[in-house]
Every structure is written in structure tokens, then in C-alpha cells.
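Complex shown without one protein chain; remaining protein chains in place.
The first chain written gets the first letter, and so on, giving A and B; residue counts start at 1 in each chain.
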Amino acid sequence: MTLATSTPNNKDNNLLPMSKQLSYRRAFSLVLKRDLTIALRHRDDIINPLLFFVIVITLFPLGIGPEANTLSRIAPGIIWVAALLATLLSLDRLFKADFTDGSLEQMLLSPHPIFILVLAKITAHWLITGLPLILMAPLLAVLLHLDENSYGALIITLFLGTPVLSLLGAIGVALTVGIKKGGVLLSLLVLPLYIPVLIFATSAIDTAALGLPYSGQLAIIAALFFGSLTLAPFAVGAALKVSTN
Amino acid sequence: MQFTHFSDFISMGGYGFYVWLSFGATALLLTLLVIDSKAGHKRIINHIAQHKRREDKLRKSREQRKKAAKTDDSAAG
């Protein structure tokens, strides 16, 4: 019910008495729209992780030294590690607000499959945090003297990889959302799961810098993406049921 | 028996430090784990006993209060 009432679109209220008839696609887009609207009202939540991403990346040349060779050697790793941390920072808001005001519980009680609703929320999260990150990345790559052959690989790996970060991270958030000091625990749970994405993405970018084909690494990141796309929402749903008890 | 002297046994053909480090660390960790698990049993039993004592006390004081209230009532009546 919350789904229908909390959307700004008034037409949806007509659906209220027979919300069972919402098609999967409709339910998905309603949750997605709702989350995007809320996010656009709190712009800080979008901008702060992005600023964090930029600042972390500018710290490295200052700490390591400005030699272009060293920087271009470590650029893929830095960009990806910063992306992991920025995603981690933004994960908290995925379920927290909904959990505290009780709408998460309503969502779990609604007749629609949790899979769809969770997937919509994760998609919204990726659109808010992952996409700006991808748009920002080439700019930062310039600052780090990334090899010119690698730009394509950087963008493609970010496009395939950041959704995996959102999906796997959602499992961690769903498990810790009911805990008061869940922030540190979240990083302990989620970061080990991010390791495969990090390894394959940086290796794809490195291979691209050498001018070699990197489709193998891309295929594996794509496999991780589709695997987590199909499995993670189930785990998130189960975890949310535990957390809301 | 592979070693003729005790000092040979300790030095382990020059690898003594590494061998005893690994055996020592293993022994230390496992002993700590066993001690913690055994202490855990006592800890939990004491905890439950404490909890029970508190409950008993609460119940007793509640009954006393009830009794006191009753005697007050009868005294007043």
C-alpha cells in the first residue's frame, strides 16, 4: 500500500484497493521512482560519496609522488579501490531511512514479490551512486595519467562492476540495518565479497594498457554481474526479513 | 629417534625458530580456545543462575507487597 501512496503520481492512488493487480513491471518502476524522488530531495546523499571518491583519489598522488609512470601503473587499482570505498559509504542509506520510518516493513508485507522491490531499490541506489561515479572516473583517470588505451576498459568495467558492488553491498546492509552501530560491521562483511570484482576489473584495465584483448576478464565480470543480479535479491530479501524480524 | 642430543632436537637442523614458532602458536591458540570454551560454560551457568536469583527476588518482593497490601486492607476494614 505504501508503494502506491508514497509516490508523487496521483493516478496510482486509484490502484490502492486492488494493489494486487500491479504488474511486476509497475511495482518495480513505482519503487524505483519513489527512491529516486527521495534521493533527489536529499542531494547531499548523492554528492558526498562522489566528493569522497574525488578526494581519496587526489590523496594518492600527494602521498606517493607525482611521477607519471608510477601513477599510471597504479591508477586502475586506485580508481577501483576508491570506487569500492565510495560505494561502501553510500550503502548505508539504501535501507536505513525506510527501516527507521517503518516503510520497509510495509514493503515486506506487501503482496508483491520481495525480489522485485529489492531489485528496484538496488537499481535506484546504483543510479544515484554508481552512475555519477562512472561519469566522474575518466576525469580522475586524466589526473592519474591512466594509459590512453585503458579508458574504454575503465568505463566498461565500471559499468559492469559497480552494479555488482551495489547488489552485494545490499546483502550486507540488509543484514546490518537493524543493528545500531552497523557501519563498521558492514565494511567487515562486504569488503571481502568485493575482492573478485576488484581483481578482474583492475586486471582488465592493465591488460588493456598493454594493448592486449581483455574480453576474458569482461566476460567474468559480466558473469559476476548476472550471477549476483539473480541471487543477491533473494539473499537481501531473506536478510531484510531477519532484520525487521 | 631422529635426534641424538636434546640440543639437536631444539635446533631442528637450523630451522628451530620456525618449527617451534608454528608448534608454539598452534598450541597457544588451541589452548586459549579450549580454556575460553570451558570458561564459557561456567559463565553461562552463572549468568542464568544470577538471572534466576533476580527473578526470584522480584517475585518474592511482589508477593510481600501483595500480602502487606492485604493486611493493610484488613486493618483498615
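Quick note on the criterion: a contact is a pair of C-beta atoms (placed from the backbone, for glycine too) under 8 Å apart; a residue touches a chain by one contact, two chains touch by 3 or more.
Heads up, the rule we're going with is that contacts and distances are computed from a predicted model.
The complex appears with one chain absent; UniProt names that chain "Heme exporter protein C" among the candidates "V-type ATP synthase alpha chain", "Heme exporter protein C", "Assimilatory nitrate reductase (NADH) beta subunit" or "Peptide/nickel transport system permease protein". Among A:89, A:175 or A:218, only A:175 touches the chain that is left out of the view. Screening A:40, A:55, A:135 or A:188 against the full complex identifies A:188 as the residue touching the chain left out. For subunit B, the residues in touch with the chain missing from this view are 1-3, 9, 12-15, 18-19, 21-23, 25-26, 29-30, 33-34, 36-38, 40-41, 44-49, 51-52. For subunit A, the list of residues touching the undisplayed chain reads 168, 171, 175-176, 178-179, 182, 185, 188-189, 191-193, 195-196, 199-200, 203, 206-207, 220, 224, 231, 235, 238-239, 242-243, 245.
The criterion applied here is as follows: only the chains that are shown with their structure count from here on.
With each centre defined as the average position of its C-alpha atoms, the distance from subunit A to subunit B rounds to 43 Å.
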